[in-house]
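Only a single protein chain was left out; the remaining protein chains are all shown in position.
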Amino acid sequence: MEDLIQLLIAGLAYGSVYALIALGFVLIYNAVGIVNFAQGEFVMVPSFISIVFLNKLGWPFIIAYPATLLVAAVFGIIFQRVAYYPLRRRSYLPVVISTIGASILLQNGALVIFEAQPYRPVSFFQAGQVIELGSARIVPQYLLIIFVTLLMVAFQYWLFEKTIIGKQFQATAQDQQTARLMGIRVDRMIVFTFIYSAMLGGIAGLLISPLLLVYPLMGGGIALKAFSASIVGGFGSVPGAILGGLILGIAEKIGARYISSEYEQAIAFIILIAVLLFRSQGLFGEKVSEKA
Amino acid sequence: MLKLHAVAVAYGQVQALKSVSLQVQAGQIVTIIGANGAGKSTTLKTISGLLRAASGTLEFEGADLARVSAEEIVRRGIVHVPEGRRLFPGLSVGDNLMLGASVRADKHKNWRAEAKDDMERVFTIFPPLRKLAHRLCWTLSGGEQQMCAIGRGLMARPRLLLLDEPSLGLAPVLVQEVFKTIVAINQQGMTILLVEQNARQALAIAHHAYVLETGRTVLEGRAQDLLANEKVKQAYLGSTLKITDPTLAQEMQIAAQHTEHQG
Partner (left out) sequence: MSSRKIIYGASLLIAALIILLLPNLLDTGNMTHVILGMIYALAVLGLHYILGLTGQMSLAQAAFWGIGAYTSGILTTRVPGFSPWLGLVAGAFMATMFGLLLGIPTLRLKGHYLAMATIGFGIIVNLMLLNWTEVTGGADGVRALPYFYILDFKLDTLSKYYYLVLAFLLLLAGAAWRLRRTRVGRSLLAIRENELAAETMGINTTLYKVLAFSLGACYAGIAGVLFAHLPNVRYISPDTFSFAQSVTFLAMLVLGGSDSIFGAIFGAIFLNYFPEWLRDLKTGYLAVYGAGVMLIMVFLPVGVVGLIEQLIRSRLLKPRPLAPKPELVAQVGTPASALRDNGAATSDGTILWLKELRKDFGGIRAVDGVSLQVKSGAIHALIGPNGSGKTTALNVISGIYRPSGGDILFLNEAIGGRAAWQLTSLGLARTFQNIRLFPELTVLENVMIGQHVQSQLNFIQALLPLPRSRIVEQKIRAEAVAALEFVGLSDKQHELAKNLAYGQQRRVEIARALAAKPLLLLLDEPAAGMNSRETEDLLELLRQIRERGTTLLLVEHDMNLVMRLSDRVTVLNFGKEIADGEPQQIERDPAVIEAYLGAEVVYA
């Protein structure tokens, strides 16, 4: 039982991180119709920035964390401008390949600057620190991750459902041309989307880096799982991305414990392929048929 | 108020507009009629900035529109209600209306209060919308959607309203309603540029009209004159039937009324 609680919490924590990154995927997809294959670098770049601020410059959390997110936002703008904007009138394939190129560039740029060995960021909790909860031993960073993710989900709900900016976001995602007819500045909305997506990645990076450590290739694997999460949940759906992330996170931890730890990294993809085969609209997605 | 001179537009290789010239006077209803593919919708899209003119001039209240973005044109006072309604399907009627007021959201502090007032005004023009305010738009019927779309356009407080095929796909009874509403909005002082396939109805309510044929304005005049014009009648209005046999006339009258009831 304690075992199961520990696994569930670990699964929820990893799942939360997948969910945050998956949200970033989904927002960009909804806004401009492309899948950003450099989403992992939206996690990796801010993580390295946090290493600079926390480890190298020794800034306190209260300054380093907001500063990291600020840099993440600027990164989002630059990324939008360089990898997406010049190709915005082309089909999805050139844009996808451009984001793959960006991903290679950023990973190897980081490799040149920081080299391959991982960094452990200064964090709230000591490595190996646990909280005893009855007889279950819980890693405190997990609880922090779950808490922050809950906050972010609540924030996003408020932003999208309760503010005019959020409605304009949604309008842009649903029908760009008509949004322009409402006077909504669509180009600006798209930039906002990239900023917000990069900040979500930044938050995910700050949360996960004490556990996974920071290294140039850290983004690749985690982003692919986040992407799987968004498809499992129903691509394009915001609640689907969150639930998909949580499902994969929990399945991974439980599968690793009870089935095979060697294939822990494969579990997410096996679920993904199963979902694609049997319910390609995702668990919570709606089927959309193409019109002639 | 609005002046187009020799406007040409191309989609890639296809020359959609070759030479369109027209004028809209403040306070009028002006209509553009023509066959499918003649360029009516393209003309509206060019005015609202969704498409760029390759050549020719567009002026609104004396200012050049040719290089102005769609977002900016809305702020200048031209609102385009697109063909097929194009509501945001996943948002509620209220949200759609509020989005219509987007242009003022980033300017005024108290825009929300203003928008609420405007929404009240929309509800008085389209009473059924009040009850539907919380419904998601994709669940509305065609007629309700059209009301919402025109209402959303009014929320931006335009001085010129562009309506693209507002009667499209509506039952005959609703078509009458839509045209009555257009007249009512016009009587409150709104200038309207109307594109319609239902040429007879459009000409009946318009002050002035243009006929578009394969991307050119080929005819213009007072709407009543065009209504009487033989060429227009032939091409766009169908024929007038004179039935002299009294019994047949009576039968057909009954048949016609019958179909109206069914619709």
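Assorted remarks:
By written order: A and B. Residues from 1 in each chain.
We adopt the following convention: a residue touches a chain if its C-beta (ideal position, glycine included) is under 8 Å from a C-beta of that chain, and two chains touch if they have at least 3 such contacts.
The structure presented is a predicted model; accordingly, all values stated were derived computationally and were not measured.
Of the chains on view, those touched by the hidden chain across the whole complex are A, B. For the options B:Arg121, B:Arg135, B:Arg157 or B:Arg200, the residue in contact with the chain missing from this view is B:Arg200. Residues touching the missing chain, restricted to chain A, are 29, 35, 82-83, 86-87, 90, 92-98, 100-109, 111-112, 220, 224, 227-228, 231, 235, 262-263, 265-266, 269-270, 272-273, 276-277, 280, 292 (touch as defined at the top).
In the full complex, chain B makes contact with the omitted chain through residues 12-15, 35-38, 142, 165, 168-169, 171-172, 197-201, 213-214, 235, 237-244, 246, 249-250, 252-253, 255-256, 259-260, 263.
In the analysis below, only the chains that are shown with their structure count from here on.
Chain centres here are Cα averages; for chain A and chain B they lie 44 Å apart.
Interface residues of chain A facing chain B in the complex, by the touch rule stated above, are 164, 167-168, 170-171, 174-175, 177-186. By the touch rule above, chain B contacts chain A in their complex via residues 48-50, 69-71, 74-75, 79-80, 82, 86-91, 95, 98-100, 102-103, 105, 152, 156.
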